[in-house]
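With one protein chain removed, the remaining protein chains of the complex are shown where they sit.
The chains carry the letters A and B, assigned in the order they are written, with residues numbered from 1 in each.
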Amino acid sequence: MLLLEAILLTVIVASTPLLLAAIGELVVERSGVLNLGVEGMMIMGAAVGIVAAITTGSSALGVAAAVAAGMAMAAIFGALTLGLAANQVAAGLALSIFGIGLSGVVGAGSVGVPREGIGQIALPLLSDIPFIGHVLFRQDPFVYASFALVAGVSWFLWRTRAGLVLRACGENPASAHALGYLVLRIRFLAVLFGGACAGLAGAYLSLVMTPFWSSGMTAGRGWIALAIVVFASWLPWRAALGAYLFGGVTILQLHAQGAGVPLPTQLLAALPYLITILVLVLIMALRRGGGGGPQSLGTPFVPDR
Amino acid sequence: MTLSRRHLMTGAAALAGSAALPGPAAAQDRANVGMILIGPVGDFGWSHMHDQGRRRMLEVLGDRVTSNLVESVAPPDFDRVATQLIRTGARLIFTTSFSYFAPTQRLAPRHPNVFFENATGPATLPNMAVYNARFYEGRYVQGVIAARKSRSKQIGYVATFPVPEVIHAINTVMRGAWSVDPSMRIRVVWVNAWSNPGREAEAARALIDQGCDVLCSHTDGPAPLQLAEQRGIHGFGQASDMTRFAPNAHLTSSVNSWGDYYAARARAVLEGNWQASDTWGGLGSGMFSLAPFTNMTPEQASEAERIRDALANGTLHAFDGPIIRQDGTPVIPAGQRLTDDQIRAMNYFYQGIDVAMP
Partner (left out) sequence: MRLVLERRAETPWTLNLLSPLLAVGLTLASAVLVFLAMGQDPWQALWVYFLMPLSDSWGLQEVAVKATPLVLIAVGLALCYRSNNCNIGAEGQFLLGAIAGGGLAVAMHGADAGRWLLPAMLGVGALAGAAWAMVPALLKTRFGVNEILTSLMLVYVAQLLLDWLVRGPWRDPDGFNMPHTVVFGAEATVPLLLEGGRLNLGTPIMLAVVVLGAVLLGRTLKGFEITLVGEAPRAARFAGFDEKRLTWTVFAITGALAGLAGVLEAAGTVRQLQPDLSPGYGFTAIIVAFLGRLNPLGCLVAGVFLAITFIGGENAQIMLQMPLDVTRVFQGLLLFYVLACDTLLLYRPRLLRRSGA
């Protein structure tokens, strides 16, 4: 295997959980809701996913359970911030604390239990394409799901009426309401979708990347996913770019260490963060403004009757 | 229900007049033992194994000992947690991180009737012992095995932070490897975490992609070993026996077992003969052991056993001279041996390791 090919394969694995969670959060934020609880939903997905897979013996059920767990967490958040118009930032952070704790409770019995991971599936024909086929089409199902989600969300937001309505809820909920759309219901569905994606990202960690449970195993990836949504200026394709950029620099710095590059490891480890900032500054500087977030992001909406 | 509210109140009251407590040397029927962990019990590594040791202590000593545990305590919170343990009646407290060394040292003189044990500090006080295990002895055996198993002659090391414990472990792996084949090389990736399974797996992939075919890891989880299994190479487990995580890749694991030490120290408190000691237990001490050697020929296994036993009974030493730094400066000549303090403070790689010191 070529080294470049190997590196790209690793980059995709490293970036996929970030991308999955970021795509979900992107839809949530497009609907006008800021859910900072991605880390909490993701780690619940990781814990419930592996525990369900161990209990039932089925990885598919594990994934389903992880998605359900992410959605259940999101539902709590939705009930608070949409049903009761609670502050979104605080509720999201509280959700993270709650999720980190609950995942530990759920996972406690499964510490140190091994499980077979979910393997790769080579797509027929496509995987035979030299290089590209090897890198992109000999992957695990989650990677394909992330490709599909990027394309699907992009199509949904800009090519469907429902997507237009969702974006309207994020830009100007009062107008959307005046037009007869149920803003809160739409936002709630978006929040659930975000939870499902975060749960899926968690399952990727505990069922594919490192198939076992360990406390706090998301290690801040939910926060990076949030940053990627911002990096993307709320555009799905750019979320993919952001996730692969971040994952790519992360893997390259690990390779640089392995190759013995004589720089402080802390500097190398800081590179993904610094380069993400730098690239975003460049993008913004070249495009001269533009690309702001949804107008009503983070503001509760309470319909007048 | 273990404690009533009144009991708690008396605990607090007893602190106010701590002269009422038995003096350090008095034997007692029962003792409460506290433990403060730097990470969560569920980390399946360092903190998990300390908790396992605590459970073992409870098993051994039965109802003469009760025990309380606090997880994931950051250093700014240490003083409060330790004091609260003391107020609830702890007579012996294990503080299981070197981040707690300075705070424990500060706290101990204020509570002369309580015994403190810090892993893995370098100095003692009249009521503060320190303890650690000579995990590097296991690293030496890993190096020997790695040199036998590797075809590419490259060992990959998933490292945590550049602290002396990790640095002397890397040096010792290579010393073991060179004893078999002086052409062995090592690549090191620092993940800047004690536990971050995803990052550990990414580091392992990077090392494998660069041609390493035996992986050592200093991080807590089985992630590097799982990667080794996936990619058809070999690796070593860390902290507990990880054979089941990689039945075809696992060579051996370094298994922490603090239980007997904890039981002995708690018993010493019960019997009134606790002494502030500096314990650094090797393979012979039972503070850690090597899991059964797997996935190797009988000759390789018996060689590994021979080396292990030689280290355990002291006929082989991992830090015998000559020791020369990476840049060629001699540390000690042949015939001498590094002192424990020199090993504890090691901050250089040996000559022949072509990895930059971070």
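What we mean here is this: contacts are C-beta pairs under 8 Å (C-beta built on N, C-alpha and C of every residue); 3 or more make two chains touch, one makes a residue touch a chain.
Bear in mind that the values here come from a model prediction, so they are computed numbers and not experimental data.
Among B:Val60, B:Leu125 or B:Val163, which one is in touch with the chain left out?
B:Val163
Please pick, from A:Leu3, A:Ala60 or A:Leu84, the residue that touches the omitted chain in the full complex.
For the chain that is not drawn, the touching residue is A:Leu84.
Which listed residue, B:Phe98, B:Tyr136, B:Trp274 or B:Tyr350, touches the chain dropped from view?
B:Phe98
Please give every residue of chain B in contact with the chain that is not shown.
1-5, 8, 12, 34, 38, 40-42, 68-77, 79-81, 83-85, 88, 98-99, 101-103, 106, 122, 161-164, 192, 341, 344-347, 358
Using the document's contact rule, name the residues of chain A that touch the chain not shown here.
The list for chain A reads 36, 76, 80, 83-87, 89-91, 93-95, 97-105, 108, 180, 182, 215, 223, 226-227, 230-231, 264, 266-267, 269-270, 273-274, 276-277, 280-281, 284-285, 289-293, 298, 302-305.
Just so we're on the same page, only the chains that are shown with their structure count from here on.
Based only on mean CA positions, could you tell me how far chain A sits from chain B in angstrom?
Distance between chain centres: 35 Å.
Quick check on the complex: what are the chain A residues that touch chain B?
These residues of chain A touch chain B: 1, 3, 6-7, 10, 13-14, 17, 104, 107-108, 111-112, 114, 117, 205, 209-217, 219, 221, 250-251, 254-255, 257-262, 264-266, 269.
Which residues of chain B touch chain A once you look at their complex with the stated criterion?
39-45, 48, 156, 162, 187-193, 195-203, 205-207, 209-210, 212, 220-223, 226, 230, 240, 244-245, 354-356, 358
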